[in-house]
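Only one protein chain is missing; all other protein chains are in place.
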Amino acid sequence: MSTQTQYKDLEPDETYAFKPEDLEEGEMILNMGPQHPSTHGVLRIELKTDGEVVNDARPHIGYLHRNFEKHAENIDYQGVIPFTDRMDYVGSMANSLSYAVAVEKLMGIELNERVECIRVIVSELQRIASHLLAIGTYGLDIGAFTPFLHSFVEREKILDLFEWLCGARLLYNYNWVGGVSHDLPEGWTGRAKVFLDQFSPVIEELDELLSHNKIFTARTATVGIIPPELAVGYALTGPNLRGSGIKWDIRKEDPYCGYEKYDFDVPVGQGRYGPIGSCWDRYYVRVDEMRQSVRILRQALDQLPAEGDVHESVPKRVKPKPGEAYGRTEAPRGELGFYVISDGSLIPMRVKGRSPCFVAMSIFHEIAKGEMLADMIAIIGSLDIVLGEIDR
Amino acid sequence: MSLDAAAVQAKIEAKFPGKIPSAELEVVDPFLFVEVDAIVDVCTYLRDDPELAFDMLHCHSAVDYLPPKNPEEARLEVVLHLTSLKHRHWIVIKVKLPRANATMPTLENVWPTANWHEREAFDLFGIQFEGHSDFRHLLLPDDWPGFPLLKDWVWPEEWHGIAVKPTAKMAERAQQGEQIGIGPFD
Partner (left out) sequence: MALKRPALEATISNALSALVVGGAAGAVVVIALIPMIAGLIRDGLAARLTPTMTSVASIAIGVGATVFLITQLPIFLIWLERKIAAHIQDRLGPMRVGWHGVLQSFADGLKLLFKEDIIVDGADKFLFKLAPFLTIMGAFAAFAVLPWGEGLVISNLNIGLLYAIAITSLGAIGILMAGWASNNKYALYGGMRSAAQMVSYEIPTAIVILSVVVQVGSLNLSDVIAAQQGGVGGVTNWFIFRLYGLNVIGFILFFICGLAETNRNPFDIPEAESELVAGFHTEYSGMRFAFFFLAEYGAMFFVAALTAVLFLGGWSGPFFSGPLVLFVKTLALVFVQMWLRWTLPRLRVDQLMALCWKYLIPISFVVLIAAAIDGVVGS
C-alpha cells in the first residue's frame, strides 16, 4: 500500500457531517464543543437542532488522539504501562491492571495471593474514586453544584491513599507485568479501613442529596433510554450495560486477580422512576457499585495475606513467545481489554486497547435523536466518558 | 450451554463448508480464520444461531503483519472478539486481507458497534469497508497523510506547519534491545 505523505487543505465546512443544504426549514447546526464546559473533555458534537429539540447528532472525536498504539509498538512491554495510565486518566489503576493482565496471560505468569489481593484493593478504590467523579460531575451537568464538591472531598482521600502507596496522585504506573511497583506501606491497610468506615455513610448522604431529588429524577429518568438489545448490539459494557438491566460483569464472568473469592452483587438498572436503561438507571448503578466496592474492599483488607513478595513474579525481561492474548478487566467504565500480539521480540508487535468509553460514545447518535438540547448533557454525563480513553 | 472453539468451528464448517481455511485451537485465545467473502454470512449465523448466540462484538482490531524476514506473509488482519452474553462463551474470528487495497464488507448491520471500530480501522490502517453508512475519518484529521499504524508508514515532516516527526531516541534504544527503565529495578 502506498503511504502518502502529502496533505490537502480542507475548508472548515468539509469537516461537518451535516451539510447546510440538507437542513429542513427551521433547523440549525449547533456545534457543541470542542470547547464546552460539559463535554467532559475535548469532544465536539454536531447537533442538528430544531429550536430546543435535537433532530440528529454526530460526535466528532480525536482531539486528544495521540495514537497510543503506535507508541506501544515502539517501546518495550513494561514501558507501555505509563501510556495506558494516560488513557482513562481518572481510572489509571484499572488501565494498567488490564494491560498487565493481558501480558501475564500471554506469558503465563502466575501471581502470588498477596499481589492479587493488593490489585483488587487498589482497583476497587480506583472504582470508588472514578464513580465519585462520575456522579459528582453528573450532578454538575444537571445543575447541582454541591454534590460535586462533596464527592471530591472523598475522592481526595482515596488519592491521598494512592499517593502514600506509590507517590503519584493521578497516573500511578503501579501495576506491573507480574506484580505491583510497591508493597503496601506499614499502616496503609488500617488507614484504608478508617476511610471505608467514614465513607459508607457518605454514600447514603450523597444519595439523599442528589439521587432522589424530584428535579434530578425528572431531568434524567425519562431521557437517554438505551433498550437492552441496543446496548448489547453496541457492545456497551460496565455500568452503561448494567443500567439497561443486563447482569454482566467481567469480575463475575471472567474472574481475574481472584475476584471469584469475594462476595458481592452486581447491581443493575431497575427503572425506578421511568423506563429501564435511562440516564438515572446508569447513574444509580454507579452509586450501587460504590456500595459493592466497599463490601469487596472490606473483605480484601481482611483477607490480605501477610506474607508475599510483590516483585516475586516480575520477569527480569519481558519477552513473551510469539502469540497473542486478549486480557480484559472490569474497569470503572466497563470492559477494558488489551489485545497484545507478540512476535517474540522485546517490543510488542501490536497492542490494541479496547476502550469502553469509545464504544459508549458510538451509541450517542442513536439515543440523542429527538431529545432536547439540555438532555444532550444529561446523556453524555450518564455515559461517563473520558476523552483520554476515547481518543487514546 | 457454553461451546469451546472446536465446537464453534465444527458448527461453522457444517453450515459453510470450506470457509474456514485454518484455525488455531491450542493457543491462549483460540481463533478461527474466516474467508473474507463469507464473513457477513458467517457473522450473521454466529449472532443468530441459538446455540452460538454471539450477540456482542466486544473488540474489533486490525493488525498489520509485515515480517521483515519472510515478506510473503505480509498481510492485514481484522480480528473480531465475540462474546455471547447468553451462553457466556467467546471466540476470536480473524479475516485475512491483502496489504494492497484491503477491502472487506462492513459488519455494521450485524453488530452496530462495528460502525466506529471500522472507521477507526480505516483511519489507522486504510482498510476500506464496503457498504458502511457513515464512512468518514474518526480519530485522525480528515487530511492526515497516510495510515499511521501500518508498519511501513513514514512520518511526515510537518502537517499544516506543525512539526510532527518525533525524535527517535527512546524507540531506537528499545529497538536495540536496551531495557527502558521505568522503576526501581533499573
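For reference, chains read A and B in written order, and residue numbers begin at 1 within each chain.
Keep this in mind: contacts are C-beta pairs under 8 Å (C-beta built on N, C-alpha and C of every residue); 3 or more make two chains touch, one makes a residue touch a chain.
Just so we're clear, the structure is a prediction, and the values are computed from it rather than from any experiment.
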| item | value |
| --- | --- |
| Omitted chain's touching partners, listed by label | A |
| Of A:Arg219, A:Arg286, A:Arg333 or A:Arg392, the residue in touch with the unshown chain | A:Arg219 |
| Option touching the unshown chain, where A:Asp22, A:Glu52 or A:Glu229 are the choices | A:Glu52 |
| Touch residues of subunit A, complete complex, unshown partner | 28, 30-31, 36-38, 52, 139-146, 149-150, 153, 210, 213, 215-216, 218-219, 372-377 |
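Keep this in mind: only the chains that are shown with their structure count from here on.
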| item | value |
| --- | --- |
| Centre-to-centre distance between subunit B and subunit A (centres being mean Cα positions), rounded to whole Å | 23 |
| Partner subunit A, residues of subunit B touching it in the complex | 27-29, 55-59, 61, 63-64, 67, 79, 81, 85, 88, 92, 99-102, 111-113, 115-116, 120, 124, 126, 134, 136-150, 152-154, 156, 159-160, 170-171, 174-175, 177, 179-180, 182-185 |
| Interface residues, subunit A side, partner subunit B - complex | 1, 3-10, 14-15, 17, 58, 61-62, 65, 67, 69-70, 73-76, 78-79, 81-82, 105-106, 173, 176, 181, 230, 232-235, 237, 246, 248, 253, 314, 317, 323-326, 328, 335, 337, 339, 341, 343, 346-347, 349-350, 352, 354, 358-359, 361-363, 366, 391-392 |
